[in-house]
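Written below as structure tokens is the structure these notes are about.
A single protein chain has been removed from this complex, and every other one stays in its place.
Per-chain numbering from 1; labels A, B and C assigned in written order.
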Amino acid sequence: MPGIEVDQGIWWQVFSPLWFIDPDGKFVPDLAREVPTIENGGLSADGLTWNIKLRSDVKWHDGTAFTAEDVKFSLELINNPDFRARSRVGHSLVKDIKVVAPDEVHWRMEAPYSPYMSILGSLTFIVPKHILEKVTDPNASPFHNAPVGTGPFRWGERVPGDHIQLNAHTGYHGKGPYVERVVFKYIPDPTVLYTQFRTGQVDYTGLQGILPNFVLEAKTLKGRKIFVSSTSSVEHIAPNLEFGALADRTVREALYLAINKQAIIDALNYGLPTQTESFVPQQAWSFQQGLPQHKYDPAKANTLLDAAGWVRGSGGVREKGGVKLEFTNSTTSGNAVREQTQQLLIQDWRAIGAAMRVNNMPAAVIWGDFWQQSKFNSVIVGVNFMLGSDPDVTPRFGSGAIPAKGGRGYNTYQYRNPEADRLLAEGAKQFDLAQRKTTYGTLQKLIRDDLAILPLFQGFIAEGVKEGLQGFRPNINMSINCWNIREWYWA
Amino acid sequence: MSSGASVPDHVAANARSPVLSVSGLTTSFMRERQWSPVVRDVSFDVASRETVAIVGESGSGKSVTALSIMRLIPKENGRVEGRVQLAGRDLLTLPEASMKDVRGNEVAMIFQEPMTSLNPVLTIGFQIAEALIQHRSLSRAAAEVETIRLLDRVRIPAAKSRFHEHPHRFSGGMRQRVMIAMALACKPRLLIADEPTTALDVTIQAQILELLKELQQEEEMSILFITHDMGVVAEIADRTVVMYGGQAVETDATARIFASASHPYTRSLLAAVPRLGSMDGRPRPMRFPIVDKVTGTSDEPAETPDTVSIAERPLLEVSNLTTRFPIRSGLFGKVSGRVHAVENISFSLRAGETLALVGESGCGKSTTGRSILKLTEPDSGTVLVDGQDVLAMNARTLRDFRKQMQIVFQDPFASLNPRMSVGTAIAAPLLANGLATASQAREKVADLLVRVGLTADMAARFPHEFSGGQRQRICIARALALGPKLIVADEAVSALDVSVKAQVVNLMLDLQASMGLAYLFISHDIAVVERMSHRVAVMYLGEIVETGPRAALFGNPQHPYTKKLMAAVPVPDPARRGIRRQVANDEIRSPVRSPDYQPPVRQYREVSPGHVVQVWGEEWSN
Amino acid sequence: MARYVANRLAQAIMLLVIVSAIGFAILHLAPGGPLSQFAASAQMTQEDLDRVTRQLGLDRSLPIQYLDWFGRMLRGDWGHSYRDGEAVLSVISSHLGATLELMATATIIAVLLGGWIGVLGALRRYSLFDSLATVGAMIALSIPTFWFGLVTIYIFSVKLGWLPAGNRETVGDGSFLDLLHHLIAPALVLALVETAMWGRFMRSSMLEVINQDYIRTARAKGMPEWRILTVHALRNALLPMITVAGLQFPTLLGGALVAETVFTWPGMGRLFLDSIGYRDYPVVMGILMFSAIMVLIGSLLADILYAVVDPRIRVG
Partner (left out) sequence: MTSAALSTVQLAPGHAAWRRFRRHRLALAGAVIILVLVLGSAFGPYLLPFDDTYIDIMKRFAPPLSGAHILGTDELGRDVLARLMMGARVSLSIGFVAMVIAMAVGIAVGAFAGFFGGVVGAVLMRLVDAMLCFPTIFLLLALAALIEPGFVTTTVLIAATAWMWVARVVEAQVRSLREREFAVAALAFGSSNLRIMFRELVPNAVAPIVVAATLNVAKAILLESYLSYLGYGIQPPAASLGNMLNNAQIYLTSAPWLAIAPGLAITLAVTSFNFLGDGLRDALDPRMNIP
């Protein structure tokens, strides 16, 4: 289904996945009776056969019973060539789905793919067959405006551009829900959002959160609680590794050394985020400790460049072999903190003889071909490299995933390293956690050494909750922290 | 300077105290943060049932005098001093509330522009009844009955049915009748008429003047009549106040002013007035006598030399010229009617000759002029200039050929580009045609300026620094720049003040004599036409109804329309004032016809050599 | 009259064709596309993108896409939003009410207040009131609306807490008073510029009228001043206002966009801004067409109304 993050807030309340990932990274069964593992027989040892046992006490909002047919239908719908599914990563490997019993479904994978566990757990919701099978065009069905799911809340009303209201589903199969209704208000402007939170018009500021500059003040508000939590996205400077000076690893290292990260974190982001060197969030099981720490050292950066033969030319800009140390940096225009960061970078890098120019664009432009086809020089972006909670980054760093070279994926950095490819292939086939941790740990070191990305900090979100609203549990494994509204209640 | 004391004898007999007595009236306007007087120390009286005319040229302050009496001068930037006594009460010191009861009730006023003086969104009935309700406290119904009676009285046909119509449905003359009805509503003692007939055609003017005379007798009211037209003064006024430069220079009985004016200005004014019939027995055009405004001495007017070429071929030959304007409407611009502006006319003009095209508004005379120059695209016919067919020329040839023929327009203000210096404007034709270098053009401009009676150093000035007459001279200079043989003078002197008009006419006659120019002189002013043309063509509804040598046509008019036109011209001779003219109440007909209209085939008959008249039909037989 | 209206409608349809072609061309020739957003947030491969592009028919040539779109539009199918699959017409209609509410309120305030200020200013030309009104109007026309809106929120919502900081209603309340409470700030902000414009137009129209000959005529026949003002001057001065109202429509819609942004008002302007950002072609085109139609209807209505009110104009 085409959609954006906002929609996920709704999906989590209306639909259910087979299982979900809790804040500790553990899979917890939802529509499934148990999470399939090799141990419990849900998964064959080679990872090719999946056998899911489902709950039989689940009902759709319209009262129809939920069965294995719905699971089969949902997975097949994603692979339906006429359906505008957003992503088929993992799903395209699924073959021969068979309903064994009303509460049991089997399928075969074309190749072992361990991240699929995570994909099913955090990105895939089951939709009702009995409603959607009657629809001729699955892309433009009235279902979008009155979805029926198995989630804790049933669809209420939607006032486009204003709000969506959901009402408690009393027959929900899991814990809760405890609140009668949930209203998602659409407030695109973060300043207005914060103002409304302050004035009490909003109980919880989800998805976008509170702008860092308001956090300090927000913490002093009476009757409001502020949670600052890490997200799994990593804010970084994405170099185009095939562009001019940026292709030179020494240059990237010098640039990295010359970034005053502390100023970016402490001043521009009010000390809220944490510094990171990896693409994996620090909370994940796969996070590799002990990666080389960044130090702000412009002197060393200058020495490095001097040694590598980058000499200062006209206007103080370095040059080597006819290549000037200059490039543009882009990000979504209107993103205040990133634009401030860019301006800080200009000044930091000017000090080591690198000239950077800002070339920001509206979202619809920058994330189109410009990004996809690697037409940028460098970009500031926050990316969640994880597939759910899985560290498989084949689509990001695999040499076969460069769209500009016809690859399948979004390795827009154009990163190519045979060793990385080898590690990625290995990790996707491993189902043993310890083995995988080693594989992906090595990969993290490799990426850090190559400086395929220049990490700035790990993403964060500051969310405000009205005092008395209990049950808020940030979950880094989910793309949103309001994944569990069913468990929220007013004290 | 005269005052109310000098009452002429024939009015003095029944003179009780005057209805209106103005003394020492001075009106000033704020200009550049200073009060500058526009009317200075003007005094006169209007006796009961008397008609007093205030006459003067533009800027003499005559209209401001009228507005001052009514206290209609805006207070922010105007100041009125002196005394205006209406039946003994000083209007200038009355509180505004009481002044309201004077206006429209005791003193009524009508204005020059009938087209804009009525409120476009209100029905005419409403606008008249409003005054009745206000001043005479009539009920709505009674006011309506009275309004219809008034409309009847001003001879508006089918008055009852027109009560609910809006002003735009009325012609100019009819609107002026409505204004008069409105003015008469409360039986005022005094009617102030500010140039009430200036914007009207001459036949309509005659109707309105007759109407005013009749109504004055019936209503026993006094009239203060403001005009620039000495002919109208002679027609209507018992006594006359002559204004010049904001001052009343002479006040006397009208007859005495015309017979023996004492002030030099009055004399110069009168000398410049063309009198219809004064050219009897003179075959050639004649210059106007020029009277010095200060001394009053006059030169002897001379007949012009014979300028008409005797060459075989006329300079201009127009045959069967027809110009129609389609009226389009609807989605695809379907033609729903046509204005038959020029309908199958033929005439010729010799070098050095003046042919006058006379007629009233909408008769097609201007369109004729423009069609000849191909400024308007005619439908059919031929126009030969020097034997060459103008209408058949392509754009390039035509641009070249335009040197032969030039045009001078009515409005000297609109004819000159206000953003161009006079020198540039005169040089423009030369430069546009690549006929001169910049320095040659400068010389030529100096020469032309002198030729039209200005000085060479004026070339650097801009049009706004000149008076109307001077501008018209500049326009003539510009027209002469290319050395044309033919000049179309489209109402070229109509907008000018009478004394200036005389000078420009004299200039045109002089130029004709010295350069052998041919004029197609388009005018509605028959008296001027009589003075300066060799031959005349009378146009009516796009057709020439009568044409011939000036003397023959004026001496022996044949066509009913020619007669009607001549009868309507006000004659500047107070002696003829008593003669009540029988003026028909009809309006000027429209030249708009349905798309399938077929113009009738006309017959002409020759009265005397060159004097040809159209054979008229039923419509004129009454 | 019927023929005149038919004539104008034909012209309007021609304009719509031009408008839609221009809009379509601008939109589709520009860099970026509706998929960029998905690509950034969801993890889509180039293959996925190509597939969706094909599914949306965006791989066809531009004239074909335009003709297809135009043909559908004529048949009443304005397409579906790329974001949520909802029919464009229903997307528009669900946002229309909010915008109309805002625009109508602002217009009423502007016409009444602006008209009054304009008339009074013209009558007391160069008085203190007139000078203040002129200066005030000029400043009002010069203040960036969004800045004024932000300051309003800062003062009345943040500092004083009198007014809500945005949105159209308190969800779950939605009573008339609640709606009104939410309406005050955005309507006033939008009305500021409108009032200034109406005041200016009304003033100059009134000045024009009171210098007309027929006003002098009315004075000359001794009508009391109030009657001259109401019966003679005001009626004529209001005539050009009809045209102004027709022409104001696009300005008002643009102003509404800004006010809606500042006050998170769920109207057409917001929708347009979001849809542009997402390159939601069907919705953007839908709004462009819709607003163009509104503009054309506005000027058509203005002309018809003018013809009805002004006796001088009899079309047909």
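As a convention for this text, contacts are C-beta pairs under 8 Å (C-beta built on N, C-alpha and C of every residue); 3 or more make two chains touch, one makes a residue touch a chain.
Nothing here was measured: the structure is a model prediction, and the numbers come from that model.
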{"item": "Chains shown that the absent chain touches, full complex", "value": "A, B, C"}
{"item": "Residue, one of B:V39, B:V422 or B:C475, that touches the chain absent here", "value": "B:C475"}
{"item": "Selected from B:F44, B:F258 or B:F409 as touching the chain missing from the view", "value": "B:F409"}
{"item": "Per the touch definition above, residue among A:V99, A:A146, A:A247 or A:A263 touching the missing chain", "value": "A:A263"}
{"item": "Residue of A:N79, A:N213 or A:Q275 in touch with the missing chain, whole complex considered", "value": "A:N213"}
{"item": "Residue in contact with the excluded chain [from A:M361, A:V393, A:L454 or A:M478]", "value": "A:M361"}
{"item": "Positions on chain A contacted by the hidden chain, ascending", "value": "190-191, 211, 213-214, 217, 260, 263, 267-268, 333-334, 336, 339-340, 342-344, 346-347, 358-362, 364-365"}
{"item": "Contact footprint on chain B, counting only the chain that is left out", "value": "29-32, 57-59, 63, 77, 112, 195, 198-199, 228, 370, 373, 375, 399-400, 402-403, 406-407, 409-420, 425, 428-429, 432-433, 462, 464-465, 468, 475, 478-479, 481-482, 495-497"}
{"item": "Where the missing chain touches chain C, by residue", "value": "11, 14-15, 18-19, 22-23, 26-27, 29-32, 134-135, 138-139, 141-147, 150-151, 154, 158, 250-251, 253-255, 257-258, 261, 272-273, 276-277, 284, 287-288, 291-292, 295-296"}
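As a convention for this text, only the chains that are shown with their structure count from here on.
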{"item": "Category of the chain touch graph - line, ring, star, complete, other", "value": "line"}
{"item": "Averaged-CA centre spacing for the pair chain B and chain A, given as whole angstrom", "value": "87"}
{"item": "Distance between chain centroids, defined by C-alpha means - chain A, chain C (Å)", "value": "39"}
{"item": "Overlap residues in chain C, where contacts from two or more other chains coincide", "value": "none"}
{"item": "Sites on chain A at which at least two other chains make contact", "value": "none"}
{"item": "In the complex, chain A residues that touch chain C", "value": "2-5, 81-82, 84-89, 139-141, 144-145, 159-163, 165, 181, 183, 185-189, 192, 195-196, 198-199, 201, 361-372, 387, 395, 401, 403, 406-410"}
{"item": "Sites on chain C touched by chain A in the complex", "value": "30-49, 51-52, 55-56, 80, 82-87, 91, 94-95, 98, 153, 157-158, 161, 164-168, 170-172, 261-264, 266-267, 270-271, 274, 276-279"}
{"item": "In the complex, chain C residues that touch chain B", "value": "3, 6-7, 10, 125-126, 212-214, 216-224, 227, 231-232, 235-236, 239, 309-312, 316"}
